[in-house]
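The complex appears here without one of its protein chains, the remainder shown in place.
Up next, chain A:
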Amino acid sequence: MIERLGGLWGHLQGLPVFWLLLTLGVFQLATMIARRSGGFPLANPVGMSILALVLLLHFTGTPYERYWAGAQWLHLVLAPATVALAVPLYLQRARILRFAKPLLLTLVLGSLLAIFSAVAIGWALGASEGSLLALAPKSATAPVAMGIVEKLGGIVSLTAALVILTGVTGAMLGLWLLDRLGVKDPAVRGFALGLASHGIGTARAFQESEETGAFAGLGMGLNALMTSVLVPVLYGLV
């Protein structure tokens, strides 16, 4: 038995459930740290978990495919969870309809701002052309942003990375920033967060309240639509 200990790590590395367990365990730990920190914005469970697991894979030399073999089971649930957003949205239908005009106007301007601010800052700091195209749709949910960049002949994998970083930024700092700005209405907070930082921002919004989460889901869904129209059109102009 003792002589088999040497091969134990290799065996665990090849076990999909081991990575599933680690992902759940790390996330649980990150959630506990976030709670302990008393709402310190950088102590965000998603951000901390991603960082911890990236470091773990990096230093153990584990290929992402090995990790994915276990973690994909969680990823698979993401699509039905997105569909599940329809329920809180439906429960908020009266407020959504009442504020239809302000929401639509904010959507158009916010979507343009998300695209222009990222591209302008990147351009000013000397980002390459390929990176600028990957930055443009970064506020949209990952599959939409990747689809847009693929059609325009850009770097799809870089887009995915930037989309995730945008989501984590929104989840970490978004609600904290809105507190500083004195924005208290859960509908306004949620819509802005979902529009700018898609599903990861929406997940954060649900931790605040069901109403914040519902409006974040609305912002995410509408901005997916808006970005997929705007980016190709704007790209055709430049």
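By our rule, a contact is a pair of C-beta atoms (placed from the backbone, for glycine too) under 8 Å apart; a residue touches a chain by one contact, two chains touch by 3 or more; residues count from 1.
Here is the rule we go by: contacts and distances are computed from a predicted model.
Missing chain, UniProt protein name, picked from "Formate dehydrogenase iron-sulfur subunit", "CidA/LrgA family protein", "ABC transporter" or "Ring-1,2-phenylacetyl-CoA epoxidase subunit PaaD": "CidA/LrgA family protein".
When the omitted chain is restored, the residue from A:29, A:43, A:173 or A:234 that touches it is A:173. In the full complex, chain A touches the hidden chain at residues 23-24, 26-27, 45-46, 49-50, 53-54, 57-58, 64, 67-68, 71-72, 74-75, 77-91, 93, 98-99, 101-103, 105-106, 109-110, 113-114, 117-119, 121-122, 125-128, 131, 135, 138-139, 141-144, 147-148, 151, 155, 157-158, 160-162, 164-171, 173-174, 177-178, 181, 183, 185, 187-189, 191-193, 195-197, 199-200, 202-204, 206-207, 213, 217, 221, 224-225, 228.
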